[in-house]
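Missing here is one protein chain; the remaining ones are kept as they sit in the complex.
Labels run A and B following the written order; every chain starts at residue 1.
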Amino acid sequence: MPTWMLIAKGAALRFTLGICALGLLRLLLLTALDMFAALRRAGDRRLPLGQIARQTLSWVAPLARLHRSRPAYSFASFVFHLGILFAGFFLVNHLDILKDLLGISWPSLPKPALDALTLAAIIGGAYLLLYRLYAASSRRLSKLSDYLLLVVILNILLSGYIAGRPWNSIPYDSLMLFHTLNGIALLLVMPFTKIAHCVLYPLIRLGSEIAWHFPPRGGEQVIHALYGPEGRKI
Amino acid sequence: MAVQSQTPSKTSARSPYFYHVEPPPAGEQTADGRVERFLNAFAAILRFSNYRFLMDLYARASAKCGRCAVSCQVYQATQDPQDVPCYRTNLLLDVYWRYFTNAGQWRGRLLGDSSLSEQKIDEMAQAFYRCTACRRCTLECPLGIDHGLVAHLGRYILSEAGIAPKGLVISVREQLEGKTGNTSAIPLPALLDNLEFLQDELEELKGVSVSFPVDQEGAEYIFFPAVSDYLMEADTLMGNAAVLQAAGVSWTIGSQYFDGINYGLFYNDWVLERIIQKLITEAHRLKVQKILIGECGHAARSARQFVPAFAGERSLPVVSILELTWQAVKDGRIHLDPTIVSERVTYHDPCNIARSGWIVEQPRQLLRSFVRDFVEMRPHGRENYCCGGGGGLVSLDETHDFRMQVSGRTKAEQIRASGAQIVATPCANCKKQLRELMDYYQLPVQIVGVHDLVLRAIQL
Partner (left out) sequence: MAAQYRNWIKDGLWALAIAGMAAAVLRFTFGLGASTGLNDTTPWGLWIAFKLCFVALSGGGFTLAAMVYVFHLESFRPILRRAILLALLGYGSFIVSLLFDLGLPWHIYMPIIHWQHHSVMFEIAWCVMLYFTVLTLEFAPVILEHDWFRHPIFQMIYRALHVAVIPLVITGIVLSTLHQSSLGALILIMPHRVHPLWYSPWIPVLFFISAIAAGLMALVLEGFLVERWLGSQVKLDLLERLGKVAAFALALYLALRLGDLWARGTLPAALDGSWQSLLFGAEVLIGGLLPLTLLTSRKIRQTREGLLTSALLIVAGVVSQRMSLSLFTMWRPAPYLPSLAEILIALGVPAAAALIYLFFVENLAVLDEKAPLKIAPARVQLPMTWPFPFAERNSLNGIIAHRSGLAVGIIAVMLAVLPIQTAASGALPLNLVQPARGWRILWIDGNRAKYQVEFAHAEHQERLAKEMGSSEEACQTCHHLNLPQDEATACWQCHRDYLQAVNIFDHTRHQQILGGNAACQECHTVEHTRRSAAACQECHETMSPKEGQAAFNPMAPAYLDAMHGLCQDCHAQQAAAQNRPELALCKTCHSLQENPSELQAAIRNE
């Protein structure tokens, strides 16, 4: 068996998937627990749940918004996410590995469609990377990890895409090894980096709303903690 | 209105920021350095408030896509990367991550970098007040991060660490600890005189006697306008009173406390809660059923949002005068003459009441019902642009240059493009800022409150 397949079917991937899946689940649960605790402390517990849900859902498929501001950027970002999700979860080779590992599977999508999506995602991702590098506002916002994560994802998409092409002259196994290693690196860091937004997304808007529900006497306790029981003058 | 404008050099001589800082009363500092004080304040606030999970959530999820930049009128004016809302948010998130998470503490111990410094505090003190807290970027953030809330928290921490704008602190000091108990330092006799004057004026104007009831126990509403309206917005107040009288609403002004302004919303949760408590106490003293807020964006929002939060069992419903007036017009209890206001009018949404979608349609329908030439600015409603004076900036005269050249520029262009002769806006802060803007950009536009126009058209 080629090295990459040994990795893809071996202990490293099990460890990685364990860290990734359980780590993300943990983040989700902890955030939910914290949010419950915050809501319990709040004086006013009413939440506009319908409005929050509508807004959250509207950004899952933001088709109506893409053209409104920064159309190119928005579109690039959209196809980037779409490509990653579909190629990641519906490629038959990935599903085969998952079936080997856990015994679960679901229908895959046809390869040509995924190839097109992957290509779009690569172009979109490249645009995002260039934007981060060359737009002053984004560059100022970015740290090393923001670039690295994007590069790793692009590596995965590119190597996966090229490996299946007949015109490719790089040995298949080397490419797949590169693909697998990058994939494992990405899965491993998912719970610890901003990619955690893949599971935290549904909770962010709700969290922002809950955070506006201040607990009664919170400010007073802060003053007592900082200035003692006499407090301070304004 | 004469605006006291200060040169930047004079400003920087007194404070390192573009606003004056009011140092806290001497002898109360708990720690020596600003860094320690900042971190102490941050720690205490995280411990006793609901911000901790939010910081965790944002620090974990913020993708830093920078999409919010396009929605921010400050960034639009300066094109300075430091004015991107997400950049501002990450200033605070970095401090949180470094000092209040395991990962950050370990990294700090191992690498010893990205620790908090005097410069970073200066940067934050500057950045969080360059934000007008309009929360427009919140609508544009795909993830739903509320940069306005982070700016609010940043200002709260800064204020507990001793950095708060002098204009706000002095007003609040008078409101909570001063003799007059309101931000404009109006003594009660002066207020009563003023009400008598307004009553006479209204009688002269409309030929009908409209009362300004004070301390009427058991009334349905207790009325809290921005207290500065008593001094500067006579027409708005007369409009309010005329509507209330014509609609047959029983209402009262409290003699012990009559100020709707709550600068706590801009910089300090402790202050916010204390002011809300004053509001509640006065409402219960007069045994009213509801709280009515006048034409003031942040007063309406802070009461609407935080009366239920802080009053608990003693909470009362909070109503904006705009809701009440529109309901009265719909019910046919008041009649507005559609022939009187013939100028081209546009409506400016105060961010605090429009961003949540609370008061967007009511004033529009109200204005459309009697204004012949009503136009909209683009964009408007929930996605409106801030006047540029939000977040308390308008109360800081020394920020005039910033408000005119930077934060208000987009709004001025919007108003110019709309071609309106009158901008109606139900917010004391917006009105002051917009008037200054019109002066600065020399636009022949009149800035009025919604009830100023209602007053002109109402038939008593």
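Here is the rule we use: a residue touches a chain if its C-beta (ideal position, glycine included) is under 8 Å from a C-beta of that chain, and two chains touch if they have at least 3 such contacts.
Keep in mind that what you see is a predicted model, and the values were worked out from it rather than measured.
For the chain left out of this panel, the touching residue among A:17, A:82 or A:135 is A:17.
Across A:85, A:102 or A:116, the single residue that touches the chain missing here is A:102.
In the full complex, chain A touches the hidden chain at residues 2, 9-12, 14-19, 22-23, 26, 29-30, 33-34, 37, 92-93, 96, 100-103, 110-111, 163-173, 191, 224-228.
The rule is simple: only the chains that are shown with their structure count from here on.
Work out the mean CA point of chain A and of chain B, and you get 36 Å between them.
Those residues of chain B lying in contact with chain A across their complex are 24-25, 28, 30, 40-41, 44-45, 47-54, 56-58, 60-67, 69-71, 75, 79, 81-82, 84, 86-87, 90, 103, 138, 140, 142-146, 149, 160, 169, 172-173, 176-177, 268-274, 305-306, 308-312, 315, 357.
By the touch criterion given at the top, residues 27, 30-31, 34-35, 37-38, 41-44, 46, 51, 55-56, 59, 62, 69-70, 73-74, 77, 135-142, 146, 192, 194, 196-197, 200-201, 203-205, 207-208, 210-223, 225-227, 232-234 of chain A touch chain B in their complex.
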